[in-house]
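Yeah, one chain of the complex is gone here, protein chain that is, but the others are all in their spots.
When the chains are written out, they are named A, B and C in that same order, and each has its own residue count from 1.
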């Protein structure tokens, strides 16, 4: 049932730091009352001149066994900087040896607005109204997806721009991925 | 005592659309549990070539009679797009005849992170952890501040870059104003 | 045969202001020695909230009768600001009643590098090495293409994102158009 922005605190796993006091019920209540702030990241590999050569896309299975592609994504906690949230979710989704190079600028390449009902924007998350600051993040180490991500696939920008890959994302994130590619000057042909 | 990000629903005034169900108490509770999403706007006048010629700064008095300078600012409501929130707060603070030209891009010039305790970032809001998407917004009409803003002052970019003006802002917003000027290429000398 | 960046001073038309001293021969010589600075613009219509609702694409015929799509584009002259060059080429290509709203920020949404030989970047201009600063520019008036442009077509962002439209551009500008759409958050499906 759950799509789009992944739950930052899936039942069964340890609670996140600082959020032990926010139970699933309380979070569910807040999600119906204010927009929830998220960060999203598109992990990339750079060549020697800083140009993006590969894009990392996560493969994730949900509770019903459905496989979809997604990006690094998660909630910003109370008292946490955007930068720390970004780092925490990169480590959560890519493992501790990914060595992400967080961008010096806090300005995202795009702001993705997820609404529970389609039609307000290009992005949908049936659980909540979420607003995500999205970043392109170079990684230099080894990525080993953790939690509920099955694997990370490294594609060329052209592959990642294809209609086939677009259709494997949910909630509109295929568009967010291509917007990321455009922001770094490597959007492929349609 | 309240400084920084202005209260979106000041006691005594009519409640905002869509938020009647969120009482002051409930909002106060949520503010201690998740970061609250804000928009901020720096109103500007452009010359014929699109260059910023004047910057609008609000003068506001608080409940204790203290006068401070501030920017257009307010909360994004549940179910509301960032764009609509921006428009609503511009109208709230500048009046219905300001005719703001909202930017085509949803990417802010900066992301200002306000924490209740100083030292986490350059911005402080003792009431809450707020994350503000900040935009430069050209206005072409007549600005008549409403609500608790006393007046709007139009300054040259050089005047707005001065240490004196910087010190009249609270919560670090003087830096946000100069960051806005830098983003449109008109930051004055220090 | 000439494609890509349109000639700023087509033979048969009046020379541009300030450039009378730069003959076709001299310009041809300089074009083999330094990169030439260009501006490019994607004209757009905005809805009441500032969101892009339509994108303007030019239709142009070359000396051999071939019809291709293109963007507003032209050279920055010696002594001319980027802003004035942008305004001049918008007027040249859209007519004097287009009323373009030049962006307050001098930062382009992308930098397109055109090389005479394919493979260095996504963009090709067989006449020269040109570097173009590209902007999204809202227009509020009536557009009447002048010079060698046949007409301007207003498309929805989804139409402008299609493979068919992409293929009607030359020199890689279809990608630049979609990069523009991505920068304002309205890139359509591939």
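Here is the rule we go by: a residue touches a chain if its C-beta (ideal position, glycine included) is under 8 Å from a C-beta of that chain, and two chains touch if they have at least 3 such contacts.
Note that the structure is a prediction, hence the values are computed from the model and not measured.
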Residue in contact with the excluded chain [from C:59, C:131 or C:155]:
C:131
Residues of subunit C (touch criterion as defined above) contacting the omitted chain:
21-22, 26, 30, 32-37, 75-82, 106-111, 113, 115, 120-121, 129, 131, 133
Touch residues of subunit A, complete complex, unshown partner:
44, 46, 49-52, 81, 83-84, 87, 101-107, 109, 136, 138, 183-185
Tell me which stretches of subunit B touch the chain missing from the display.
110-111, 122, 161-163, 166, 174-175, 178-179, 182-183, 185, 187, 189-190
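Keep this in mind: only the chains that are shown with their structure count from here on.
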So, what's the distance in Å between the C-alpha centres of subunit B and subunit A?
28
CA centroids of subunit B and subunit C: separation to the nearest Å works out as 35
Junction residues of subunit C - those touching two or more other chains
183, 185
